[in-house]
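The next block holds one structure in the form of structure tokens; read it before the comments.
Every protein chain of the complex appears in place save one, which is left out.
We call the chains A and B, going by the order they appear; numbering starts again at 1 in every chain.
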Amino acid sequence: MVSKLSIILFSGTTDKILSAGVLSQAGAAMGSEVRIFVTFWGLLSFTKGEKKMMLPKEFEQMGPVFMQGMAREHVKSWYEMIMEAKEFGAKVYACSMACGVMGIKREDLDPIVDDMVGAAAFLQQAEGGQTLYI
Amino acid sequence: MVSKLSIILFSGTTDKILSAGVLSQAGAAMGSEVRIFVTFWGLLSFTKGEKKMMLPKEFEQMGPVFMQGMAREHVKSWYEMIMEAKEFGAKVYACSMACGVMGIKREDLDPIVDDMVGAAAFLQQAEGGQTLYI
Partner (left out) sequence: MVSKLSIILFSGTTDKILSAGVLSQAGAAMGSEVRIFVTFWGLLSFTKGEKKMMLPKEFEQMGPVFMQGMAREHVKSWYEMIMEAKEFGAKVYACSMACGVMGIKREDLDPIVDDMVGAAAFLQQAEGGQTLYI
């Protein structure tokens, strides 16, 4: 039985985007249908160009520990993890409404994004599976 | 088949409350049974009186872009979106324990709230559907 994992990626800090990457990769590798719906602040990291590291204010001082630990443990970047999930069939969607609000056009989106969709369409596809709001 | 969408709205920043509004409205409009359980910081926007705009510290400087984009795209306020969801049958509940902790009485709640309930009762109603923690 193929299960479904849907992720609404609202957050824009790197720790949460990395977490979405880990879960997508883990889900896709074990055979789940994975879909990521990137919205709001999450979109800032899914446009073309450099991906900036940003941590939540409360844990900013943990930045160096976090970075060193990632390097020491050979943890891949969130971008690489999502690319791996896509090799297993995962799809990445950008929220059409949030793109409109933030003035992001289709051609501004990073090629990792498969399509722009609305929230209602995404919720419909998520039916019958697990949905995480990150 | 009518599906269920349950939202635990814990966050108190306007971006997340707006996101809860979008998802509630989208879910309710496509025929899902929608229930919102407002708790903790979320409650600060569900009492009577003016709703203050508040963004997370990390993205505070994006406030003006956010507001202008909402106006340009004619995006409704979260309050209007939840009211629309309610016209389709959505219900808004306030967490009884969190109201107690924050000293919020029933008569302090905005009329958009249908009832006060406990976490266990809410979880029970959410069974068999999608539950998002926002």
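Keep in mind that, in the parts below, contacts are C-beta pairs under 8 Å (C-beta built on N, C-alpha and C of every residue); 3 or more make two chains touch, one makes a residue touch a chain.
Keep in mind it's a predicted model, so treat the numbers as computed, not measured.
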Contact with the hidden chain (one of A:47, A:77, A:96 or A:130): A:130
Residue touching the undisplayed chain, where the options are B:3, B:32, B:45 or B:131: B:131
Residue numbers in subunit A that touch the chain omitted from display: 3, 5, 15-16, 19, 22-23, 26-27, 29-30, 32, 56-59, 62, 65-66, 69-70, 72-73, 75, 130-134
Missing-chain contacts mapped onto subunit B: 8, 10, 12-13, 39-41, 54, 56-57, 97, 100-103, 118-120, 123-124, 126-127, 131, 133
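In this section, only the chains that are shown with their structure count from here on.
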Chain centre separation (subunit A, subunit B; CA means) in Å: 23
